[in-house]
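Excluded from the complex is one protein chain; the other protein chains are retained at their positions.
Let's look at chain A:
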Amino acid sequence: MNAGSEAPILFAGIAAVLVVATLAGWLLRRRFGRTATIENLEARVRAWWVMVGLIAGAFVLGHVGVIVLFALASFAALREFVTLTPTRRGDHWALAVAFFLVLPLQYWLVGIEWYGLYAIFIPVYVFLLLPIVAALRGDTTRFMARVAELQWGLMICVFCVSHVPALLTLPIPGFEGRHLLLVAFLVLVVQASDVLQYVWGKLLGRRKIAPALSPSKTVEGFVGGIASATALGAAMWWITPFAPWQAALMALVVTLMGFFGGLVMSAIKRDRGVKDWGRMIEGHGGMLDRLDSVIFAAPVFFHLTRYWWTV
């Protein structure tokens, strides 16, 4: 399955942006020396090269490659989530079921394009199964909280993330063979929005939006980031089945969901007393730190596209 003639152009464009970012980092280091901010910037750019390389590699491998890539991302995310969750010995079976049964099954269902089941498997069946498994171990301490935390971890890390590769299963008339570009559109708009919010916040940021949750989020960063990411989404309409104004609206919705997703995940980190979910990606924290905005945007983008553009 190829992604149409647009994919090479798209990746060449991304590579050009990263080349500019790499050069900028190099010039800044020559000009100002090794400060912590510049080192962090360079670490982020390096990590971006790796991430773009992984996604490009998955695209070359086609649908299976993309599904496996996001399944691995789900695995890393769930591992971070559960590590920060105070589980008990009595949760062991439930955790093993979540990692080794629920996660692969969800991605297998996406792979065989069984929409009727993968859309309800975790919210309905796993929701009922996990408390049963946990109850069989007989540990009632904080039972409801433990079951809820694990269920929420699966919703966030597996169910929501799996809606990114699920975009490949949507039957959109006239868009056959180009589904991978829909994945690229979602990931690019959401990630660009994160970067642009950061940049606008650094340049103009004055008024904090939610100081108790995330001291770096400002009104100026929010408005500038959302507006410029929406413009970027509109400018990428040519890789989507959307008209330019529709692409802009879609970009607006996913960047807003992404923003609030980041806020929610920050609230959890505050609650657990940590700054990052993990240290998997140099300069970015863990997998969940990078995915938090995609997680909240993916199911909404999936359903909007499915409702209005599929047959």
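The rule is short, and it goes like this: a contact is a pair of C-beta atoms (placed from the backbone, for glycine too) under 8 Å apart; a residue touches a chain by one contact, two chains touch by 3 or more; residues count from 1.
What we mean here is this: contacts and distances are computed from a predicted model.
J.: Pick, from "Anti-sigma regulatory factor", "Acyltransferase-like protein", "NusG domain II-containing protein" or "ABC transporter permease", the protein name that UniProt gives for the chain of this complex that is not shown.
T.: Matching the unshown chain against "Anti-sigma regulatory factor", "Acyltransferase-like protein", "NusG domain II-containing protein" or "ABC transporter permease" yields "Acyltransferase-like protein".
J.: Going by the contact rule already stated, which one of A:100, A:125, A:238 or A:260 would touch the omitted chain in the full complex?
T.: Answer from the full complex: A:100 touches the omitted chain.
J.: Out of A:8, A:53, A:86 or A:177, which residue would touch the omitted chain in the full complex?
T.: Here the residue in touch with the unshown chain is A:86.
J.: Going by the touch rule given at the top, which residues of chain A touch the chain that is not shown?
T.: 75-76, 79-80, 82-83, 86-89, 92, 95-96, 99-100, 142, 273, 278-280
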